[in-house]
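With one protein chain removed, the remaining protein chains of the complex are shown where they sit.
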Amino acid sequence: MINNAQEFYNALPILIIGTGILISLLIEIYAEKRKIFQPWISIIIFIAAGSYALLSIEQKSTLFMNMLATGGNVNVFYFIFTFGAAVVTLLSINYLKKYGANYGEFYILVQLSVLGMMLMAGAKDLIVIFLGLELMSVSFYALAGINRKRLKSNEASLKYFLLGAFTTGFTVYGIALIYGTVGSTSIDLIAEKFIELSNNFLFITGLLLFFIGFSFKIAAFPFHMWVPDVYQGSSTTVAGLFSTGGKAAAFSAILITLGALFTAGGAHTFTPYLAVLAVLSMLYGSIVAIAQSDIKRMLAYSSIAHAGYLIIGLAAGNYQGIAGIIFYLAAYTFMNLGAFGIVSLIEGEEEANLDIKSYAGLAAKYPMLAALLSICMFALAGLPPLAGFFGKYYIFIAAIKADLTWLAIVGVFSSAISVYFYLRIVVLMYFKESEKDFVVAHNSTGLLAVIISVLLVIVFGVAPGTIINLISSFL
Amino acid sequence: MSLEIILFVILGGVAAVTSVIVITRPNPIISALFLVLNFASLAGLYLLLNAQFIAVAQVIVYAGAIMVLFLFVIMLLRPGNEEKIFSRNPVVKIIASIVAGVVFLQIVYMIFFTSPSNSVTGEVSASVNAGTVEAIGRELFTNYILPFEAAGFLLLAAAIGALVLAKKKFE
Partner (left out) sequence: MQIPIEYYLILSAFMFIMGIVGVLTRRNAIIVFMSIELMLNSANLTFVAFASYMGNTIGQLFVFFVMAVAAAEAAIGLAIILALFRNKMTLNIDEVNILKW
């Protein structure tokens, strides 16, 4: 419960989003010109919550009967979610009109999914993680199918739903076994009893089932099969949200549970399992991405590879690894949103221009778009001095410090492979003749969103030290 | 044999048999009806475990609301029988059944190996007190107020999402 004014202020980011959802609902019901200002209201709500989270980053506390933590890296995650969602909303305004799916409910569902992510990032109890995860997932199932007249969109949402619900089953059963052995679902208590129970098979099985559930959400290798289809079938802007906000939220929940186990001294219990997962995800994602001809599928496979890099940080099991993961997630959110944003700008009606060949000769026609996409591609490939390079750098350093040099080498090898398919697009844009003629519709809000993301990518690349120091100071 | 054991054998047997029937019938309506029976026998087991509130909620929410929704959609869509469940690619099914059996035996072994009954008290009075509406309600509106609110938003998200996806026409 909230006991005093200070605690109320600390809870503000989550309260702003919660109230914002209800306000948006009322607007959707009563306002006359809702189509025009509904998206802007949700952007204002996101920016208010995100900026307040950054301002109150020093205020660490636990709220609601020890159910929710605020301050520190929780607020960094709040910033990632809200600004990512604001960018997605800006991109969607004109994108949805292209498909005749400009429903006001879309913006409410994005806000609901952000509320779910925020609950996951701040959770102190498995029940809050579980409900946050479900709130996010249920909104995502609906968002995947929002383009409901298109069969591909229906199909994507059915696949996402069936696999997502299937993994929910694993997560719940895992939590049940953890609860049965610990006697509570509070993460602090679980961490306290971790050493005592580390020989208990039921407890370990429970933890593994719990992490299998999350491996689906972060799109790690053996549990990745939904990713390309869902990203390709759902709207491009929504796919951007799945790959950034959804992944960051799932990682935040893993960091909470694993981070608590680290302090209990169980840092290296899962290292072998995680290392295998990381290697398979990185190599599979990078190699299969080369063969893709659809740019959304390519970005989907590259997101599997990025999940692999992030898991290296988990396998390292030290605080540098955690700080590296948070930095990388922030960087990845903005570079990937930039890339998905430009894809959504170039995408014509009826899913035209999603082929990689459409990008040939883009630089001559639209130098601005080509330059922005090149920056995003360089950042995703991990070339210095952009955000992606430093993200990978911090994670690999953490792995080396944890005596996992071989894992870091596999990571570097896999990024070398990925340079090929990212730079192929840049080469196509700048050095190839255009094959087909198409006009990119003018879309000022979408362009603004992409520019904001690219600016953030550059800021993260220019001043990585300050940001990583800030993140590390909260660990 | 005491009544508790007899009831457990009957209800547990019904739950186990119906769960097999649910996944092997070609007709979804039969599956759905046996799933209702499965949920009802689970409600009986919950009563046996002194969880009165959950038992009632199981009947009302699961066997009542959720399964009615299922049956309603099945009747609306009339999907017909699923032809050749087991003839299509029988090797895969046999392998699936063997793997499932092995995993199940492993879990059984693990459960007996860990033997959680040593670490639980199994006091009847404590379990009766834990399962009352009063105890659950008190926890729900004090310590669990945040999850409770989150569940409210979850149902809101589901309602909005279902509306957007299934509404016939917009504007």
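Going in written order, the chains are labelled A and B, and every chain counts its residues from 1.
Methods note: a residue touches a chain if its C-beta (ideal position, glycine included) is under 8 Å from a C-beta of that chain, and two chains touch if they have at least 3 such contacts.
Please read all numbers here as calculations on a predicted model, not as lab measurements.
Peer 1: Checking the contacts here: which visible chains does the omitted one touch?
Peer 2: Hidden chain contacts in the full assembly come out as A, B.
Peer 1: Of the residues A:49, A:96 or A:131, which one touches the chain left out of the display?
Peer 2: Result: among the candidates, A:131 touches the missing chain.
Peer 1: Quickly run down the residues of chain A that touch the omitted chain.
Peer 2: Residues touching the hidden chain, for chain A, are 127, 130-131, 134, 138, 141-142, 145, 148-152, 154-159, 161-162, 165-166, 168-170, 172-173, 175-177, 179-180, 183-185, 225, 228-229, 232-233.
Peer 1: For chain B, which positions touch the chain that isn't shown here?
Peer 2: The list for chain B reads 2, 4-5, 8, 12, 15-16, 19-20, 22-23, 28, 31-32, 35, 38-39, 42, 45-46, 49-51, 53-54, 57-58, 61-62, 65-66, 69-70, 73-74, 76-77, 79, 82, 85, 88, 92-93, 96-97, 100, 103-104, 107-108, 111-112, 115-117, 120-127, 129-131, 135-136, 139-140, 144, 147, 151, 154-155, 157-159, 161-163, 165-166.
Everything that follows uses one rule, which is that only the chains that are shown with their structure count from here on.
Peer 1: Okay, in this complex, where on chain B does chain A touch?
Peer 2: For this pair, the touching residues of chain B are 107, 110-111, 113-114, 116, 119, 142-147, 149-151, 153-154, 156-158, 160-165, 170.
Peer 1: Quick check on the complex: what are the chain A residues that touch chain B?
Peer 2: Touch residues, chain A against chain B: 1, 18, 21, 25, 63-65, 67-68, 103, 105-106, 108-109, 112-113, 115-116, 119, 125, 127-128, 131-132, 134-135, 138-139, 141-142, 145-146, 148, 157, 180-181, 200-202, 205.
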